[in-house]
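All protein chains but one are shown at their positions in the complex.
What follows is chain A.
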Amino acid sequence: MRVSFVSQSSQCQEMAGVGFQRWVRTLSKGKISGISGLLPACRSASGVSKDMLPGKYNIRVEDYKPIADNGEGYGDYPQLPDRSQQDRDPAYQWDHPDLRRNWNEPMHWDFDMFIRNRVDTSPTVVPWSTMCKQLFGFVGFMLFMFYLGDKFPAYQPVGPKQFPYNNLHLERGGSPDVEPEEVKNYEI
């Protein structure tokens, strides 16, 4: 009877076909037991030789390079190139085309950051320095000009506003009985 186990992806599954054979082979090679043989572990895990780690992760021994051990909890997970999924060939026949990933391919530690909806490391049309210069140049220039415009305002000469009806005597609350003083705002 096949062994079944509950994986982190919260699905009860049976080991199927080739995956099971590979597991048995890995177990028989080393002293590790159970699921821990296939799961990421700490670097000095007893019984797991350095040669088995790349096989566990499906990369070549020469390509395997663990993430820097600075206590941040990476264990022996391999360091893969920091390229986003958008960077991958769109014309290749991926097993999962939307993720641009093949089945059982080692996943980058930040895979969920590198999906196509999120961070993209594709090369830009224009170099980064040029983009920075253009953006900050323009914004800086506009800020400077607005500052100057604020300091030295330039507009048509204006005088105080003139109102009709004796400077709006009634609208300003003056009583209708009192005769307002005649205000002449024009010259003919």
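One rule holds in what follows: a contact is a pair of C-beta atoms (placed from the backbone, for glycine too) under 8 Å apart; a residue touches a chain by one contact, two chains touch by 3 or more; residues count from 1.
Heads up, the rule we're going with is that contacts and distances are computed from a predicted model.
Comparing "Acyl carrier protein", "NADH dehydrogenase [ubiquinone] 1 beta subcomplex subunit 4", "glutathione transferase" or "Nucleoporin SEH1" against the UniProt entry of the hidden chain yields the protein name "NADH dehydrogenase [ubiquinone] 1 beta subcomplex subunit 4". For chain A, the residues touching the chain absent from view are 7-9, 11, 13-19, 38-40, 42, 56-60, 62-63, 70-75, 77, 83, 87, 89, 91-92, 95, 102-107, 109, 111, 122-125.
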